[in-house]
Each structure stands twice: as C-alpha cells, then as structure tokens.
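The structure is given below, and queries will be raised subsequently.
All protein chains of the complex are present and in place, except for one that has been dropped.
Chain lettering (A and B) follows the sequence in which the chains are written, and residue indices restart at 1 in each chain.
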Amino acid sequence: MQTEIIISGFGGQGALFAGQLLAYTGLDHGLHVTWFPSYGPEMRGGTAHCTVILSDDEIGSPVVKNPSAAIVMNIPSLEKYEPLVASDGVLVVNTSLIDRHATRQDIDIIEVPANEIAEELGEKRLANLVLTGALIERLGVLTIEQVGKSLGNHIPEHRRNLLESNREALQRGAEIAQRAVQPG
Amino acid sequence: MGKELLKGNIAFAEAAIRAGCEAYFGYPITPQTEALEHMSRRMPELGRVFLQAESEIAAINMVYGAACAGVRVMTSSSSPGVSLMMEGLSYIAGSEVPVVLVNIMRGGPGLGNIAPSQGDYNQIVKGGGHGDYKPIVLAPATIQELIDLTFEAFDLAEKYRTIVVVLADGSIGQMMEPAELPPMQPVRAFDGRPEWALTGAVDRTPNVVSSIYIDPVEEEIFNLKLVEKQKQIEAEQVRSHKLWMDDAEIAVIAFGTAGRIAQTAVRDARSQGLNVGLLRPISLYPYPYDSVREVAEQVQRILVVEMNGGQMLDDVRLAVEGRVGVDFYGRMGGVVPLPDEVYEQIQKTYAQRANGR
Partner (left out) sequence: MTGRDGMVESLIYTKPVSLTERATHYCPGCTHGISHRLVAEVIDEMGRRETTIGVAPVGCSVFAYDYFNMDFAEAAHGRAPAMATGLKRVSPDRLVFTYQGDGDLASIGAAEILHAAGRGENITVIFINNAIYGMTGGQMAPTTLPGQKTTSTPSGRDIEMHGFPLKMCEILSQMDGAAYIVRRSLHDVAHIRKAKKAIRQAFEVQEQGIGFSMVELLSSCPTNWGISAQEALTWVEEHMVPAFPLGDYKVHASINAGKKG
C-alpha cells in the first residue's frame, strides 16, 4: 500500500515541516518514505509545497499526479490540488484562509479553521499541525499518537518548549475531523 | 547506525566527510548549496579544510591544487557552475590527479532555472572539457545510492587517478529519504600521501604534476595511456540495475530520477498485465552497453525516458545497433515527468512492439 500526501501553502506556513513530520513518523514506524519539496527563492513570498509518500514497499517516483490526500493552506493551493486528489482521497482545507468550499463529491473533504484554533492555543504557527492532525485522523495510515511521538523525537531543540502545544494542535485537528461528517 | 531521514545535499556532503575527504572548495549555487553550507560547518569542526572560493573556476583549481598534494578532495556545484569548471577538469584529467565532483543538475541552457534536470549528460559523460578524456560518471537514483556512490567515488578516483563525477539532479539534492551513512574514516596522514604527490622533495627527486606535453608524440603517448586506463575502467566499473526483465517484452531504460519515476510507471504497467522491464544504468561512463545489448536481444521494443531532449538515447542506440525500435520520452527545462506520463508512453511502446523498427 502506498499513500501520497501533498501539503501546500504560502512560504512560512509550515507546509514543508508538516510534511517532514509525516515522513519522520513513517520512518519511525517502519514504512518506506520520501519527502519531496518545492524549492527555490521562496523567501520572497512564493508558494511552498511538498509531496510525502508513505509505503510498505520500496518507493519509485517521489512525485505523483494524483495524490491520495492533500492539505491546502491557501486559495491557490486549493485551486491547484482539489482537482488532482485521487477519487476517494482526502482533502483538508484551511478555512481560516480559504473562503470558499471545495466542490468535489468523490473525495472526503475536511474543513478546518486552523489559524483560529492555533490562535486559541496561543501560537499562530501551529496551524500546520492542526491541519496535519485532521488529515491523520481520516487518512488511516498513521495515528495521532505515532505522529505525536515522532514529533518528540525530531522537534528542533529551539522549539522543544512548544512540544506540548504542538501535540495539542494535532489533537485539536483530529477532533475536528472526528466531528466532521463522514461521506456515506 | 540505522537509517536517518536525510536530504540529498547533506547526505552526499556527509558521505564525503565519512570517506575521509580532507578538503572541500566550492561556490554557492542552487539547488546544491546545502552541501556547501554543511561543509562550512562540519569541516572546520573536524579540523579539515573548507573554503568558499570566489568562483567555480577558482574552486576547481583549488581542488586541483589540493589533489596534487595527494589528499582526498572534492567540490560540488550545479550546471552553470560546472560549466565554469570545464577548463580545470580538463587540466585535472591531463595530469591524472584524483578528484571527486558532485553535479546536482538544473534546468538549462544558460541561467535556465533551478529545477531538476538531466541536461548535462552529454557534457559530463562525454568528457566536457577539451581533449580526449572521460571521467567516471555515477548516477544515483536514491539518497542511499547517492551516499554509497559518493563514498566509493573517492576510492575509485584514487584507484584510477581520475575524475569521478556523481551526476544527480535537483530533486535528488533536495529530497529527503531514509538512508544510512557509512562509518567515519580518518583522513590520511601526511606521511601516507601517494608517492607521486607534491609533498616536498625530502630525500627524493622532485615530483612534477603537469598536463603539458609539447612534443605531439609524447602527448600521444600520454593519451594512449589514458585510453588504456579507460579500457580498464570499462572492464571493471560498469554498473546497472535490472528490474522485472525476466518476462519483459519491452524495456524502459532510464537513469537517476527518471529511472525511479519510470520504475513506478513500469510497476503500474505490470499490474495491468503488460510485460515490461526496467534497466537503470548507474555508471554512465563506463556505459552499460552490454546490458543494453542483452536487453535489445530479449525484448521487442525499447523506451528511453530522460529529463532532457534525448542525450543518453544516443548511447542506447549505439548498443541496440538497430536490433529493435527505440522510442523516446523526455521532459526538458526542469520539468519532472510524472509516472502517469511515462505510463502512457509505455502503453504506446507496448502497442508498437510487434511493428519492428
């Protein structure tokens, strides 16, 4: 089984880190993984996205056309990736920054006001993890506990004081995904 | 040691350190710069040499100098920077000192862009600088292979007193994948430097490292020596990876990132009942002509996939010698082909397989 996840937003929203976290978690729990970033002079405000592949088999291509899941953190990302998510896939939408609904009927859409939740947690930069929590809850590949554990193993030293609020953010995202209606 | 999640650029830099690389000279260029940055931190930490040169021209000549002193030395860059190194590389080839170069290719020609590309195949594999020489060229497709080939590159460079180029593209430089680093090897002691090296003529006649042979006859003799060496390399260092070839009716041939993308497409095609195999050349010089020939003798048609306009394609054709039809699919300018596109091409080649050349 192979699962492909694209995480996309503005530079600075933490899309690349969220993807790395999933890759680390996959590695820590015995999966084959690849993490493939967009790269470039993104400091000047472009978009940043990455493709993470989790598989129980050797991974060939690190890029895919139709990912099993996507987290979109802004409108351009929604426009680009909503049409591409594979049928029956998962799309996590950051409604804090996206003021329209995704329209696909054949995928599982989870709307998460990630920035508001992050602000409730007192740290704006946690929106990426709220979204990641929501995705994990519905993806069925890794668990929130596993992601939380790997976070503890790989969080950069200067952010270690944020570990608990990071885990809280994952949890809050997961709760939203539990509450959201599952497709029939 | 266990596997760590490693970014390509960091992985090859650290692999070089573990291989006992004593000096690194480079110049920043995307998508390779993390390697230089890693070296800028690690080499001084280990008491080894790191220097940011004023240009790639200077960097390769600093490498040339350190190589003359008989130490393990490397540089890394990306396409436009490697173009600037061509003169230096030719001199290095002409004086037979061991050097390792990692080229993390990007879209060209010209300034192009920083996206992944395989557009430098001809430049690197066929020599690049002036004169008759060929570096050993190794093309990894995974981070683990990047580590292993960079580590080994230092041994090969010294064994044959040649240039070894690790040729990868921006996606391998930038992506992360679990891989294991080799154990640390110490740098060679000063006394252990090779006898041809410039170490000071203490109790011996002076050594000279030079690439000038004014007398054409002598230059030819030197060239013949290089040819002999190439023959030895061609006999000993050919590498390629075959997958699912046993029942294959057509074969895809692709190297590096294009190879791993093709692997996914080939796997998908097989799951649809198409008998497709994959050949992934790993050494681009020496090129696995024999493996390609064997493939051509077995299958009915071949598809070559590259991230360029069809450069390795010529080498495939040289080996196939018209035995079967050869199709080509390439994306250029930094566009990375998706497995779906390659899959479509596989279907076309498969449908054509009975139609001969």
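Basically, contacts are C-beta pairs under 8 Å (C-beta built on N, C-alpha and C of every residue); 3 or more make two chains touch, one makes a residue touch a chain.
Not measured: the values here are computed from a predicted model.
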item	value
Touching residue (missing chain; options B:G20, B:G65 or B:P80)	B:P80
Contact partner of the left-out chain, one of B:L51, B:M245 or B:M332	B:L51
Candidate in contact with the missing chain, chosen from B:R41, B:H130 or B:K348	B:R41
Hidden-chain contact residue, picked from the options B:N9, B:T30, B:T150 or B:N275	B:T30
Contacts of subunit B with the absent chain, listed as residue ranges	27-30, 33, 36-37, 40-41, 44, 50-52, 54-56, 80, 110-111
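Heads up, the rule we're going with is that only the chains that are shown with their structure count from here on.
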item	value
Inter-centroid spacing, subunit B versus subunit A (mean Cα positions, whole Å)	35
Subunit B-facing residues of subunit A, complex	20, 23-24, 27, 32-37, 39-41, 59-66
Touching residues on subunit B, where the partner in the complex is subunit A	3, 5, 30-31, 114, 170-171, 174-178, 257, 260-265, 267, 336, 338-340
